[in-house]
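Note that one protein chain of the assembly has been removed; the remaining protein chains are unaltered in position.
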Amino acid sequence: MADQPLLELRDVEAAYGNIKALKGISLCVYPGEIVSIIGANGAGKSTTLMTICGIVRATAGEILYQGRPIQDKAADRLPQTGLCQVPEGRRIFPRLSVRENLEMGAFFRRDKDDIKRDLDHVLELFPVLAERTKQEGGTLSGGEQQMLAIGRALMGRPKMLLLDEPSLGLAPLIVKRIFEIVAQINEQDGTTILLVEQNANIALSAASRGYVMETGRVTMEDATDRLRDNPEIRKAYLGE
Amino acid sequence: MEYFLQQMINGLTLGGVYALIALGYTMVYGIIQLINFAHGEFFAAGGYMGVILLSFLSFHGYMDTHPWWCLTASLVLSMSYCALLAMAVEKIAYLPLRHASRLSVLLSALGMSIFLQNGLMLTQGVYDKPYPTSFTHGGFVLGNVLQISYMQIMIVGITALLLVGLNRLVFKTRIGTAMRATAQDKVMSALVGINSSRIISITFALGAGLAAAAGIMVGLYYGSVRYDMGFVPGIKAFAAAVLGGIGNITGAMVGGFIIGMVEIMAAGYISSEYKDVFAFIILIAVLYFMPTGIMGENVDDTRV
Partner (left out) sequence: MTRGSKRFWLTWALALVWFFVLLWPLLGLKDGQVTFAAAFEVWLWVAGTSFVLLSAWRLNKAGAFTAVTGPLGRVKARLDSAALRVPTPVWLVILAAGALIYPQFTGRYAQDVAINVLVYVCLGLGLNIVIGLCGLLDLGYIAFYGVGAYTYALLSVHYAVPFWLSLPVCALFAAVAGCIIGYPTLRMRGDYLAIVTLGFGEIVRIVLNNWMGLTNGPNGILGIHPPGAYVPSLADGFTLEHIWLRSLTPLYYVILGLTVVTIIGVHRLNFSRIGRAWESIREDETAAELMGVNTFNLKLLAYAMGAVFGGLAGAFFAARMRFVSPESFTFMESAMVLSMVVLGGMGSIPGVILGALALVALPEVFREFELYRMLAFGGAMTAMMVFRPKGLWPAKRFGSRSEEKD
């Protein structure tokens, strides 16, 4: 672990209109880590990711990426710095083909040959997509869409990948496969991963460190094996 | 029978014009869910720019020596002019209202429409402005019955070229895919690095350019332009866009041709005074029975 975190949030606050969603979040992610945020519905996990990416404006606090503040940066300027998100619900472009979805992931890139190479690499990683490159994204199954969404994010050659509830609505076998790929991305390409999950079980086994969020605040932070042994966590999130 | 075929040809010509205008409506609605009331004025402004440029060139004799170059130059310059106009309108009247209520943007659009229409009137006069005598007089007769004028061939030809060009742009280029992506999910497009403001500007520019071309061709076909020529064709073109499925580019093209055909046929066989009414009736019928249009909508139906 290097000294400087790749991503750091300091007392970040955010609101939807007059409703405060984040009431002072602080967390950090070091290069090469897989960090997970768990918490109940409405805790503010997705909002955190959207605030990092600039879709929701932070009303207070600082967001530092690679040591530089990004809370005032326009959302569409972040992917080119290596910060990409796979948002909740996949959000693939429904009426674009699989190939076009992937191409959009590399929109900000100019290096045509490398883009082609990455496209082939993603199709190798997800053979089920390779069979359907011309199919419209909206007609894919949930699991296929999730893979497409991840593949699209990978097309941006991210240094830091934010994943919002990748397991949502998917069959356990597919979830397992997806997390295998997440681990592979982290090990092989060195991509740092910040993972938001309602499924605490999966999240805590995939990540090395974890944050627990409740109603807009971070209530706990620890290594995931210690979190898993924590009786409160077990009662609240691991179904004991 | 010959009458029918003749009307088909007329319908094709008119339909192409409506298709060009409808594309602007559909692309803008697809991307920011706004009925750009001012779009009809881009059509009119294009017509006027065509007159101004062709008159100027005609005055200096270029129309006699190089008519086709003159036409091409006028077309290109008018389209560019209207593109700039549309981008300006977007920045003034729509960009500040990006997060406002639908009613506010609609009224802002209305205000712009009135402003532009009157701007044209004040700078160019209230009366019809005649196009320089068309250089494509005459035509030929097909099979001894069908009259096809060279003007019609030219219009259909240019329209086809523009439609094919737009199709290639939207479906085969990176920017076109980005335009479609932004229309389908604005938030996600930002998350992959697409600058939606820029895409929106480009959309406006493209739509207005096509409308400008339509304006010139209408001016050449009917021989003149008027400051308020944008109002009724604007509504009909919007009807065409809705008929084809709002936001759907292929739909707008198809819808335009259908509306054009229906109008010509209805004018020929039913009643020519009420011909404008038919497009409105189609609009109301489509929105009542099949609001997503015949080829499906293409808008951002996500919630953040």
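As written, the chain order gives the labels A and B, with residue 1 at the start of each chain.
Just so it is clear, a contact is a pair of C-beta atoms (placed from the backbone, for glycine too) under 8 Å apart; a residue touches a chain by one contact, two chains touch by 3 or more.
The structure presented is a predicted model; accordingly, all values stated were derived computationally and were not measured.
Taking the whole complex into account, chain B touches the unshown chain at residues 33-35, 48-49, 52-53, 55-56, 59-60, 81, 84-85, 88, 92-93, 96-97, 100-108, 110-120, 122-124, 231-232, 235, 238-239, 242, 273-274, 276-277, 280-281, 283-284, 287-288, 291.
As a convention for this text, only the chains that are shown with their structure count from here on.
Separation between the centroids of chain A and chain B, computed from CA atoms only, is 42 Å.
On the chain B side of its complex with chain A, the touching residues are 174, 177-178, 180-181, 184-185, 187-196, 298, 302, 304. The part of chain A that touches chain B in the complex is made up of residues 50, 53-55, 74-80, 84-85, 87, 91-96, 100, 103-105, 107-108, 152, 156.
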